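For this view, one protein chain was removed and the others were kept in their places.
And then chain A:
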Amino acid sequence: MNFFDWEFAWEILPRLLDASLKTIGITIAGFSIAIVLGLFLAVGRRSRHRWLSWPMTGLIEFIRSTPLLIQVYFLFFVLPNYGFNLTALQAGIIGIALHYACYTAEVYRAGLDAVPRAQWEAVTALNMKPLNAYRKVILPQALRPILPALGNYMISMLKDTPVLSAITVVEIMQRAKNIGSEHFRYLEPITMVGLFFLILSLGLAWFVRRLENRMELAR
């Protein structure tokens, strides 16, 4: 028997690529939700009102220190008992988005904290409304440290998508496992999935590094 059966690898490639579209789709959809939701969480956590900032802090810390797998189980198995019927894919995307929103919230918070105090004072002096202040003064400055950090979390999210196979989402990992059990050969499909993640995450990491360098230059 060959060490690595190239013919078999070539044969299963289309099926893996087909499933990889789902993996990429989940990442894009999940991350789009996470960057928006994270902003709300971050602003909520920084609020002066304790009735808002405390629950937000608690929620963020709780979600960050518990496993994504159990959170996804929670959405997929518990919510239907209360009338929210989600498909596996919906539960998976919402779960992974919520999980990473709590990480992006911390990225935003760090970025906002890095904006010098004088800027906040200037905004107050100009009597700007909070929304305007955020949009016109604070966010543009906070963006520099935020963008590369967000990119890194997007890579992490991509690598976490195989967790969704546990609730029957057929993304690339689950497809590879199915192929493996059909042909009783796991070496090729699982190695190929590993390479898929490796190539994609190294490529994205290179892109993030370039972004980081460019942000340094713009300073």
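We adopt the following convention: a contact is a pair of C-beta atoms (placed from the backbone, for glycine too) under 8 Å apart; a residue touches a chain by one contact, two chains touch by 3 or more; residues count from 1.
One rule holds for everything that comes next: contacts and distances are computed from a predicted model.
Looking at the choices "Ectoine/hydroxyectoine ABC transporter permease subunit EhuC", "Aspartyl/glutamyl-tRNA(Asn/Gln) amidotransferase subunit B", "FAD binding domain-containing protein" or "NADH-quinone oxidoreductase subunit A", the name in the UniProt record of the chain not drawn here is "Ectoine/hydroxyectoine ABC transporter permease subunit EhuC". Among A:Trp10, A:Phe40, A:Trp54 or A:Phe77, only A:Phe77 touches the chain that is left out of the view. Of the candidate positions A:Ser47, A:Gln141 or A:Ser201, contact with the unshown chain belongs to A:Ser201. Among A:Ala9, A:Ile24, A:Leu37 or A:Leu69, the one in contact with the hidden chain is A:Leu69.
Of the candidate positions A:Arg46, A:Arg144 or A:Lys177, contact with the hidden chain is made by A:Lys177.
In the full complex, chain A makes contact with the omitted chain through residues 1, 3, 62, 65-71, 73-74, 77-78, 81, 159-163, 165-166, 173, 176-177, 180, 185-187, 190-191, 193-195, 197-198, 201-202, 205.
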